[in-house]
Structure formats: C-alpha cells, structure tokens
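The next block holds one structure in the form of structure tokens; read it before the comments.
All protein chains but one are shown in place.
As written, the chain order gives the labels A, B and C, with residue 1 at the start of each chain.
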C-alpha cells in the first residue's frame, strides 16, 4: 500500500490544488478531511465530492459543530478569553479540533503524515503542527503552500492546467476564515492600518450605526456554561448560534486590531464574533457576582495566559491543561442569570441575579438593615497602611 | 494655640456637619480644605464661605484640576487602568491628590491631624488614610462619620439644631462622587443588582440609544500622553474635557458593575467616564502598533496590578512607584494618531498611524513585496512544539 | 446550659491562664482542645489533665500528626512552598488544621465561639481566625491575650494567684512554636538582626560546622508525594520524621531571615525544618526532570502565590483551593527517585531518575546517536528574534 497523508481540506483553491501537489511532491495517497466547525458556506457533500474530483483517494466529512462548541468554545468562555483584550480566538479555537481529527484519522487509516494549507507567516500553521505534535508525535506535518513556496498564482495556474473543479469567478480580495464562533478577515486594503473597515467585510453582524430598537435577552449560566436563553434551555452550540443572531443583528462583536502574531510580526485583523463578545460580557459580570475577590483577581492573569497559549498554538500543552483545571475550579459557583441589552454594537449587562451570589445586600446597603461593622475599618486601615507608613518614616527623614 | 485638624471639605452635608462634630469631639480647631478636581457643581467660593459659616477656623480652596489631569489621570491612561477590566478608577484617582493637600496643609498650618467624611464600609476611607500615612506618617487621620457612628439622620438633625447653611430640599437618593475624569453613583434602587440603571442617573453622558450621527475624532499621543485632538494641541486637562464632551454626547463611557471593594464586600456601582473609556481605547490600540509583543503581554499584567493597587488605596506605595517607572519605560514609542468613531455608546478605533510603528507592511502583506522568509517557519514550529512533542511521547505511551 | 467556648490549648502559660480569663471575661464554659501536630515536648495526657486543673469544663486531645503530614505538609511540598524563598511555612501549616478542629469541636459541643492564645502582632491570630471564619462563619473568635491586653507578667501573676499547675522555673528567653515539620524561634537577642544565631536555639538540627561523614539517601516520589526512603515505603509522616533525623543530623534546614509579616511589620525569625528543606530540594529537581518547561515556569509563580496565601492565613480561601487543583495537575508525572547527599548543612541532589522523565538522552547528547535536528534552529532563532529585530530597526534609525 502506498503511504498516505491526511490533508485538512477546506474545499477552497489552496487545499484543492494541494491534493495534487502533495501527490506529486511526496508520492503519497492523499486523504481529504473536511471538518464542519460551522463555517457554513458550501454544502459539505459538495466539498467531499470536490476532494475526490481533485484526486483524493478518500474524502471524509466530520460534523464537529457540537464538539467545537462544547469542548473548544466553552472553555474559552469560561476563560473570558480575549487575546490582546480583544480577539476571541475564533480561528485559534478550531485549529486544535481539526488537528485532533487529522491525527486520529491518520492513525485509523495508517497514514504517516498530515498536511494543511497554511502559509508560512501566519499563526495557523503553528497551531496545526503543534497540536499534531502533541497528539501524535510520530506523524510528520506537511504544508505544501509554505514548504513548496506555492503562491496563489501558481495555484490558479495548476487548477486550470489540471482542470480542477474550483470556481475562481469571484475572488475575494480578503483572506477569510470562519466558524460558528466567528469570522476573521485580513489582507487587502486593510493592510494599511489607517484605512477604516467597510461594511462589505462583515457577514455575521449588521451595521451598528443603523437605528434599531434594542434587544433585551437573559442568558443563564450553570457553572460557567450558557444553558438557557430567555428561559429556554440550549446546548452550547445553540447558545452560540442564537446569540450570533441576536447580537449580530445589533452589530455587536466587530473587532478591528493590530495584532501580535506568534511568528513575530504585527498584522491588522478584522473579526466578527457576536456571540463571543456578548457571552463573555455576560459571563464576566456573573463572575463579578459569584467569585471571591482574590480568586477573581488571580483568574484575570490566568485568563491572559490561557488566551496567549491558545493563540500561540499550545492548546494541548501541559500548561494549558493545568490552567483548565484551575479555571474549572473557579466556575463551580458561576451559576445565575444575566440580563443583556444588545444595541448598536454594544452588549451591556443591565441586571444580574444568582443563587450563588456573594453580593450581600445587608452588608452593601447604606439603608436600615446594614450589618457591616464599620468600627472594624479603623484597625484594618492601620495595618493595611503600615508598610507604607514605616517606609515613609525612612524615605521622608531629613527631607 | 489650639490643636488643629485639616478636614477634606466637600461643601455637602456630612463634611459641613463634620466641622462641628470634630470641634465638639476633639476640641481642635477645624481647617476646611476644598480641592477642586473638576467636580463642578457649586462655586468654590460659596463652598469656602459655607465652611466658615459652619465653624471652620480657616477655609482654603485649591484649584487642582490641571494637576489632577496631568499627574493622576495621565498615569492611569498610560496604564490603561480599568479595575475589574471596567472601572477607570475615577474616585480612586482623586483621593491621593486630596490626601496630598491634606498632608501639606497640615504641615504648613501646624495641624496634628487630618479628617475626611467617609463612612467605614467604602474604599475612600482607606485611600485617604493610606495616602496620608505614606506622606505624613506623623499625622492622625480622623473619620467622624465612621468613628462616631454618625448617620445621615443625625447629620440632618445636627444641621437643623445649629442652623447650618446647608440646603436639604432636594436630597438625592444616590451617593455620588464626581471629578473631571468621571462620576460614581451608588446606593438607592441600584442596591438590587437585577435593577437596570435609569437615565436619571447620568450627567456626563447622553442616552446612547437615541439615534445620532457618529462623531469621528483623531487623538494624537506623545509617549502615551494625549497631546492633540483633531490636530489641535491640548493639555491633559483639555483632552479630558473635550473627550468628555465628544464621547459623552454619544453615550460613551457608562459602566455598571458589581465590584469587589477592598473592605471585603461586593457592591453595585454605576459610573460615567466618557473621556476615560474613549482615551483608553485609543491608547491601547496605539500600543498595539508601537509596543513589542512580549513587552505588551507583560504590561497587561502590570496594568491589572497597577489598577488594583490604586483601587486599594496604595497610590504612594513603593510598588506603585516602581510600576510607574516600568510603565513610563513602555511609553517611549507610544506616539502617533488614532482615529476614533464615537457612536451610540461605543468608541471604536478605525485607523492608526505612527512614526514609531512596529507594524511593517512589507512583512505583513501577502501581496508582492512580501519580505517575510516563510522557510524559517518550519524550524520555528519544530522547536516551539518540541516540549509538547517530547511529553506526548511519554504521556501517550501505552495508550 | 451555659454558653461554651473552645480554646486551642497548648499546655503553656498563656493558654492555661486563658482558661480562667475567658471564664471571667465571658462567663462561658471553656473547652480545652489540644491538637498533637508532632510538637513533641510534654505528654498529651499531662496537657489534658492540666487543662482540667486550670478550670476547663472539658479537655480533648486529638492526635492529628498523620493528617497534618498528609493534608497540610504534602501540599506544601508539592508547592515547593518557601515564603520569601526561604521559610517552609512551619507554623502557617498547622494553624488551619487546628482551626478546623476548633470549628468542628465547637459545632459538636454546641459552642458559639472559639479562642486562641495569640498576641495581636503576629501572623497566627490571622491564620486561626481567618480559617475559622471560612469554616464556621457563625462562630466568634476570641483572643484573650490580645483583646484583654494581657501581658506575660499578668499571666504569671494570675497563675500564682490561682495556684495554677504551671511550672515557671525555666522560662525560655525565646518564643517558640514547633510541630513535626519544623520549629520557629523568635524574640530575645534575635531582635537585633545583626546578632548571629547561637547553637542554643536549635533542637531539630545538629551543628553543621562539626565534621561528619556525608549521608546519602534516595527519596522516591509518586505524583509529588514522598513514598519511599532508600527503597523502604513510608507514609508522609514517616517521610518527614525520617528526613528530620537524617537531614537534621547533618545540620540541614536552619533558616535565619528578616520576614515580612502580614500585619505589616518586619520581624527576625529563626527556623529549623530539616525534612522540609531536604524534601523540597529533592522534589524540585524531580520536577526539573518530569515537568514541561512552560508548565514549570508558570508553576513557579503559582508556588510563590500559594506560599503567600498560606502565610497570610488564607488556607481555606477559594484562591488557595483553585491553586491546589492546578498544582495537583502538575504533579501527575512527578514520580521517580532522587539521590540526595546530606552534609554540613547542605542537601544536594546528586542523581535523579524517573520512568516519567522528559530528559531525552538522544536529544541531549552531543555523542553519536544525537537525534536533534540542528538545522531547525536557524528558523527558530529568526522568528524568535524578529520582534527585537523589527523594533531595533525603529529604535536605531537615525542613531
């Protein structure tokens, strides 16, 4: 039997042409693997057939939407994960899932290598290969676009020459990646960071500047996981899909930043993640109600580190796993309801209630019923200030 | 000469009555000190006269608006300081400044103690007293409201009995603190965290849900400090005042959170800080353009710590000072222009340019002219993944 | 039935006199509770009888040595816990355990309060009361020595007056606390930090400057827990006791530092913890063999925080619990053998081996058999250096 390589197949130009390239360059049989993470767009059966038409010895489609939502997006929500405080890790979350299927498919089918269609200057190549290395260290990772220096022009030429069934009629000027959690758009005129984004870029969100009535929605969480919307029980996938609609229709979730890539350069990126931005706003405020101060403060540092690790392709690393158990421990009481007002690009919390709340009306109120013993404060302040006081005596001496 | 105490005087009921209370309880002469940090409201001369009418032996007014903006708000902007990721530290920034004047006035006038009007369950008592301890450790801090358990009812009764010139006609149901950087509102019906805020709470911001045309503005920074708005040079104070107007008119800067107080309880707070929210958004994105990745990542942890320290009343502590020099070092290249779109409660960056930019078009572009050597990525990924790969060999053995 | 208070009873002067004080001051019946955490010294039956003789309505002795070793010291070993990099938290570990028994005994016997014999300027008062607050928030904590300002002189006078059975013949000039994990010595001539410690202070360790033959010992760990010494299976308690002997006889584990107390002052402390210092040295090096780099680096920050929390009396806090699950996750592969050479005050690792090792001879060796692909390094360095390179182009321009 010929050696085999399992290719992460998107149905687009690069990976379609990649099937032939891989065969030509390595002599291996190419298995095309298409993972449905809610990127919508084309029908997965069409994609499967195209892979075969392009020369794949086998083409496999996996519906991983529920798994993606539950096992990849939910941990990101628990972590309030926003790289550089802004980016909800849309693509960074799907790569380890796809890599997991690359590795398991390679094992099942006896392949000795896997492949992806990434270039050599982005983050996704690292995410794919680092994940594969952590799951199946014996596999080799191939990246035809990067390693054979194949440009887009060469791909179009190859497709024409071999009569590959890939429509090139309407080429997008942008590079786009999307899944149920969001969309990433880059290149084109955005490469000048002074240029403002235009409406044309967006698919998941409506123009926030158009006048609309606000939408009010109550999101319920159980131990950090969204479990109901306006009282209706939902799976994580449903929660994301519903919030994409509700928040997206109000223009919530657009992001435009200059971003620090793992490979050492800065790039300008535009994202849409309506559900992500709205759910994180809700989740953070529920934590404000239910998590102790010191734990909450420390968790914020853990969140940054978690987001950086996932951004940097280290989903399956030991540190990421250990941060996950920390975060899970913090979520034990993050249960309750958050009322959000969605409007004109904003997702604003307007109410929160929880049976697990640490907010204590009787301690907080200035009204009758106050149970806070104010006389304790004097001693607290005295000792709290003591180190500063002692050093002031030193530092001010003789001044 | 009788002993003296310098009281931080606001002109309101508690500190007006406090003049008499302090005299009665301690026998000291009371010097009233009113610091103008842009809280607007009453004329400072009226406040000065009221203090005298209430029995102060002396009443001093200091216009500290420029100093507040330059020496207290600007460091907070450089630190992108948002406690719990949300609160721009409005009151927390003014307390150390007021404490500084309490201490210096006490030294000048030979007073042996200072006083403030805070209760025993908030943060401000700590901020005042910790700052005084760090600046003038020999002074005693008095807090008549807290230490003599004086309630609002007793204050009203005292004012009536002594015929103090304080209007009580229209008592606000809320507890409010404000300065040029923002407003804090608490208590009242907000003590039920499920209740949404109402328009009535807000002064610095217009209702974001009313349809308006967006406002576009370009903010220029020099080493992290806002120095021009739409090309017109401004002082820090002017930058804050102008952005309060521009962003406030678009409903930008409203904040509603459950907050972890230093004294150990959670409280529900509503804030307005239009300039703060808009300027921090601009400043953060300019940092994304001009600060190296690793420095930017580390700075985010420093920012959290800085905000916690300032929230916790440790403005004059050694750690705060050392974080300041770190932050100043990070700002050396944070120079350039940010274009903001202000609309319906959002302050969105739509463009950035800088002579100090680390964004390199030729490295970032996927177009002709790309200078990034993609062949380097393979080696990078190999070593980047190596620890995970080695541990995978161990962890997966026998599985 | 009269109200009851449960007193943490040591058998010493302060808590013996405290029985009477508490009765006199509160009218409550006093239950004396003595916890054996391996402090050795007097027979626990004698202590029990003394409590009754001093007026306790009931006296209870609990042998908690195994529990202390397994549930309090072992987590500290996993955390390599050294406050200020030096102090193994000897007393800080026993306080939460004692507080746990105070709380459970109070619940069983229907007491409404607990008490301890600490003064008001140390850490232990905080550790007792914070632990009780976290375990039984309805209980009140009393501290007769602190709250009634009872000095040692008053205690001696009271004991004499009431003819309490407490020998005062040989008063130590030092304040001492000890348990199976170590000893703490303070006050006396040590209060001048220029004075060197003298041999007289030490009980658990021999003089390291006396010439002896080195001792070699192999400690085996299973998931971070010491399980065998020189191949003989041990419980955690036995591991500590044996290492106290072996390391103590070589003078290992003496510590002399100026320490930052939680109450805001610096104090000078001398400790002995032979087993602690030796086992942490062994455990750290086994981690070097078996834990991934990034996880190990992050864990070092967690260790510092863990030690600070425990030092600060927050054993039962939410953050401490969440750090524990993080640390436990890191220990899954910390299994193997460490050979220690104990000599003249040093515990030096001279060999390590582990079936879970991540040290890979074939990658590390410079000999034949090297499997490391050196050609990968060039690409790695290129991208690793890229942020510095890009900023250098900016920073050096025009210089």
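Couple of notes before you dig in:
Rule of thumb we're sticking to: a contact is a pair of C-beta atoms (placed from the backbone, for glycine too) under 8 Å apart; a residue touches a chain by one contact, two chains touch by 3 or more.
Bear in mind that the values here come from a model prediction, so they are computed numbers and not experimental data.
Residue B:295 is the one among B:156, B:176, B:245 or B:295 that touches the chain missing from this view. When the full complex is taken into account, the listed residue touching the unshown chain is C:135, out of C:13, C:31, C:135 or C:334. Among C:125, C:244 or C:330, only C:125 touches the chain left out of the display.
The omitted chain makes contact with just one of the residues C:285, C:324 or C:356: C:285.
Although one chain is not drawn, its touching partners on chain A can still be listed: residues 292-294, 333, 356-358, 360, 363, 373, 375-380, 382-384, 387-388, 390-391, 394-395. For chain C, the list of residues touching the undisplayed chain reads 84-85, 119-121, 125-126, 129-130, 133-137, 141, 143, 146-147, 149, 175, 187, 191-197, 208-209, 211, 214, 254, 256-260, 262-268, 284-285, 288-289, 293, 296-297, 300-301, 304, 308, 313-314, 316-318, 339, 341, 343-346, 348-353, 357-361, 363-367, 370, 372, 374-378, 380-381, 384-393, 396. Interface with the hidden chain, as seen from chain B, comprises residues 260, 263-265, 291-292, 294-295, 298-299, 305, 309, 314, 317-319, 321-323, 325-326, 328-330, 383-387, 390.
Following the convention adopted for this analysis, only the chains that are shown with their structure count from here on.
Here chain A and chain B face each other with the same set of residues for the most part; over half of the interface numbers are shared between them. Remark: chain B and chain C have CA centroids separated by 40 Å (rounded to whole angstrom). With centres defined as mean CA coordinates, chain B is found 32 Å away from chain A.
Touching two or more other chains at once are residues 260, 263-265, 314, 317-318, 384-387, 390 of chain A.
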